[in-house]
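With one protein chain removed, the remaining protein chains of the complex are shown where they sit.
Going in written order, the chains are labelled A, B and C, and every chain counts its residues from 1.
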Amino acid sequence: MKKKLNIALMGSGFMGKAHSYAWTLVNKFFDVDYEPVLKVNFGTDEELTREFAEKWGWEEISTNWEEVINRDDIDIVDIVTPTYIHKDMAVAAAKAGKHIFCEKPCAVTYDQTKEMAEAADKAGVVNYLNHNYRRVPAIAFAKQMIDEGKLGTIYHWRGAYLQDWVMDPNFPLTWHFKKDLAGGGPLFDLSSHAIDLARYLIGEVKAVTAVNKTFIEERPLPGQRAATFTAGGEVNSEKGKVEVEDASFMIAEFENGALGSFEASRFAAGRKNYNTFEVYGSKGALTFNFERMNELQYLNLEDPADEQGYKTILVTNMTHPYAGAWWAAGHVIGYENTFVHAMADFLKAVEKNETIEPNFHDGEKIIRTLEAAALSSEEKRRVEVSEIK
Amino acid sequence: MKKKLNIALMGSGFMGKAHSYAWTLVNKFFDVDYEPVLKVNFGTDEELTREFAEKWGWEEISTNWEEVINRDDIDIVDIVTPTYIHKDMAVAAAKAGKHIFCEKPCAVTYDQTKEMAEAADKAGVVNYLNHNYRRVPAIAFAKQMIDEGKLGTIYHWRGAYLQDWVMDPNFPLTWHFKKDLAGGGPLFDLSSHAIDLARYLIGEVKAVTAVNKTFIEERPLPGQRAATFTAGGEVNSEKGKVEVEDASFMIAEFENGALGSFEASRFAAGRKNYNTFEVYGSKGALTFNFERMNELQYLNLEDPADEQGYKTILVTNMTHPYAGAWWAAGHVIGYENTFVHAMADFLKAVEKNETIEPNFHDGEKIIRTLEAAALSSEEKRRVEVSEIK
Amino acid sequence: MKKKLNIALMGSGFMGKAHSYAWTLVNKFFDVDYEPVLKVNFGTDEELTREFAEKWGWEEISTNWEEVINRDDIDIVDIVTPTYIHKDMAVAAAKAGKHIFCEKPCAVTYDQTKEMAEAADKAGVVNYLNHNYRRVPAIAFAKQMIDEGKLGTIYHWRGAYLQDWVMDPNFPLTWHFKKDLAGGGPLFDLSSHAIDLARYLIGEVKAVTAVNKTFIEERPLPGQRAATFTAGGEVNSEKGKVEVEDASFMIAEFENGALGSFEASRFAAGRKNYNTFEVYGSKGALTFNFERMNELQYLNLEDPADEQGYKTILVTNMTHPYAGAWWAAGHVIGYENTFVHAMADFLKAVEKNETIEPNFHDGEKIIRTLEAAALSSEEKRRVEVSEIK
Partner (left out) sequence: MKKKLNIALMGSGFMGKAHSYAWTLVNKFFDVDYEPVLKVNFGTDEELTREFAEKWGWEEISTNWEEVINRDDIDIVDIVTPTYIHKDMAVAAAKAGKHIFCEKPCAVTYDQTKEMAEAADKAGVVNYLNHNYRRVPAIAFAKQMIDEGKLGTIYHWRGAYLQDWVMDPNFPLTWHFKKDLAGGGPLFDLSSHAIDLARYLIGEVKAVTAVNKTFIEERPLPGQRAATFTAGGEVNSEKGKVEVEDASFMIAEFENGALGSFEASRFAAGRKNYNTFEVYGSKGALTFNFERMNELQYLNLEDPADEQGYKTILVTNMTHPYAGAWWAAGHVIGYENTFVHAMADFLKAVEKNETIEPNFHDGEKIIRTLEAAALSSEEKRRVEVSEIK
């Protein structure tokens, strides 16, 4: 009989749905000792929260987040709210001794991430920051190959994360455009993922040189029906100021000597969730594009010269990372499955009370790099990440 | 409060897992009036069945299939066994007044499919044959485009379904190689899917000209641990005769005048689940490859001549078929999601007591075409599908 | 000082241009002992021929082909006329002791090809049939890999050669649609190339099963200005009967046991010169598409299972076949360069008085296979190539 763990889901929306899906399934596909119980769902709008909770089988709902976090029967606090409130919730959860599963980006400032990491360390709770792309099988396999030395010395990282969902100048001024709510624009939303991947795969960033750019300075205020990532929602006739960048291009110097780039934009026509990278090393190279998430491209410089070329590996073999839990070679999986992978690893960490990565300390490093990039763009100069205190 | 429908799952294995997954999730992603209850799982091996049922939450198990099908509390019989027993189970289910969700291929002979269709018609039960690829969003979207006339008159279908899982001559002689258990080799397993898609997208096949080929005539008998689609399993030192083809190439003449091909093989190195087709018409063309299932290629002959080219449409917009139920543009989905789509449509059909496609009548037409192909290969001549009685 | 060889070019048009280009350049890029002299150009229309000859530097022109072929100062007869006259010219050239460079398809009937081969053999002249795709570096490299055993036992050939230039029902009834002038439609024009490649790469075809199809039965007669491959030309208000197929789909059984297909069509929207093949063997696979002629895809089954995938080899290394004569790795070449390769090899064969491939004996085998396919389509049955006498 599996031990039960009670989950409190803080928020709903797009990420609430993805997390609910994954809590429902994790035990079916992975052998974990714990069985998650969908205990309570916090939301600010009681009606919407009730509807969501019923659909997904959350036993209870609440509109008081502090109360939820402090309930004795809650084991895990799962945070899927807008970014600005991550810190308050995470610190409260840590103080209450709860394990924490938190969406990215970690927080809106480096200071907040430090508070979160300190609180979690002090409380000794397992904390996980959901940069879910690490758990795409193709990326986990890339990590494995790099760790085995198959790329040799790394020379380059070329990362881009491109979308086009706000190109319409009448897309409303949602929270995503407010600095205090979102931390930044694509720099925070998209490059946070990309920097997490680069750190995971090749190492820490030492210095950044960045240029941010806002193409649309004002946008209509949102109307009654909230706009979301997937729909523009209603707009108001009044306009407000956009506070974040629409695009952020960054050159990164890594501690290991590699030269890299991170290019993030919400103004790249035709790119929907184009999270892509290329890694070049002395022995080979890898490339990835999330829109073809089951594929990894690999160039092996040790192949005979005339037979070299980028190989498209379909990362769906039963022996590829995570893939054995699913279907069969050639039976591709999707975005959602990465959440199941994350929860399986998280539950194993909880079981053994072990550290899991990425966590709030990774969040610290990522947000610190983003702040360095913002400063670089502002001061028009190269900034060492260590300058950010 | 949703009405509950009790499901009996006949079999487990690869497809049992996919179906259990989908019955678990269908209500979360689609608005259906019914709530499926995972009532009972039939299996021949009691221990394995118990283990499977516990994992997936099937309330009960049974090793007596006739008893299960005739239980008063069962509403839906879901058949995922090897092909040879489909007919017996389906006919029994129809007689017992149960709605039927049945895996493909429909049966091992055309005669069996006729029996199945007659029994279901007579009983007036909803019956669905799970050629799940119809419900890949990209393919449903292809159907929509063709129905809107975007391809004009259809000239060609070029279909291939290629795999490589039995290339090793020591892969054991599992049921897949026995004619009476499987009906045929890739002709039945793979071309059945391809023919279903071609019929769905462009119309009925009138005549076929086919050549089947067996490369490995004998294989080691299976050992104790059963081999499956995903693993070769143990082998025995003794060998037995392969009774089905390893590859089947077919030319098809369609009733609407189109000329097409269906090429199926289990000896195509590097192809894992390479279910691909090209459709050429007077106004444009479409191509699809399941290994990139979120993409559809479209060529529009009405674009200015110098701007024509195959477009890669990422079929993940909220307005694409089925896609709105899931995540967001660019957030790709996987093989498994097609089962959820099938069950959502099936439950809606049950609700309204309506016909759903494909069903046993489609099975009849598909298996009839496959038998025509087998005859063509045997007699080395073109065979009209109507010759098969 | 290089020995000079006088060339007589029989015809002009599209192929005349390609050949003139290649005779001009062959000495610049390849070390051959002979220097071709552009001596005389035969054409039926004096004015057009003069214009063409002046542009390309042919020293003289003539409108009498027999006279040209029998000139004492001519060493090489290069035939680029419509197919129906190949035989007469080649036989005359052989009788006159000239070496022969001849465009494909070899002739309009198997009988004609036999005459050509016999005449050339008897005369002991070097004869070359320009199935130029053999000399695409990527294809020559594929040959090298197959000969080295890198694909093991060959199981499948999947070939397609697709175009769309006559899809417009008002494209005029040029010689391409006349059986006695062209031999056939895409079966002769396109599958002749594909069969040459298959024979070159994997071996002889033993039996064929084919279906030909004509979509547009009548077309307007051509007007004054001739239509060509690259332009429809003027049309007349009167219509005439199309005598050849618009598409030809064929299943081929090879002598070595491989099962293959050849699909040729002029009704494949968006395909311009889509000459593509896939070869599957017990140790690996190769795929090629002429529209990306500098690339060869290679799957090596001996790579570690989790690192297998189709590799895109850019066949432009200085060590790849023919490529060393040109530019540098990554500096792609084009269609025209294959003609230079052919002429370099032809001149070397002339120098050593050696056989070169493909030649009229290859033409025999190819046209015999095409006639077998035409018969198969007509009689709706499998035809052994040896049935064609």
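Heads up, the rule we're going with is that contacts are C-beta pairs under 8 Å (C-beta built on N, C-alpha and C of every residue); 3 or more make two chains touch, one makes a residue touch a chain.
The model shown is predicted, which means the values in this text are computed figures rather than measured ones.
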Chain not shown: contacting residue from C:67, C:217, C:291 or C:379: C:291
Contact with the hidden chain (one of C:191, C:209, C:287 or C:316): C:316
Contact partner of the left-out chain, one of C:55, C:122, C:241 or C:352: C:55
Residue, one of A:141, A:155 or A:171, that touches the chain absent here: A:155
For chain C, residues in touch with the removed chain: 14, 18, 20-21, 24-25, 27-28, 55-56, 163, 165, 229-231, 271-274, 290-294, 314, 316, 318, 326-337
Footprint left on chain A by the chain that the document does not show: 155-156, 158, 160, 167, 209-211, 213, 215, 247, 249-251, 253, 257, 259-261, 263, 265, 267-270, 278, 280-285, 299, 301, 308-310, 380-382
Absent-chain interface as seen on chain B, which is shown: 141, 145, 298, 300, 303, 305-315, 317, 319-320
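Just so it is clear, only the chains that are shown with their structure count from here on.
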Remotest chain, chain B as reference, centres from CA atoms: C
Gap in Å, rounded to a whole number, between the CA centres of chain B and chain A: 36
Separation of chain B from chain C, taking each centre as the mean of its C-alpha atoms, in whole Å: 41
Multi-partner residues of chain B (at least 2 other chains): none
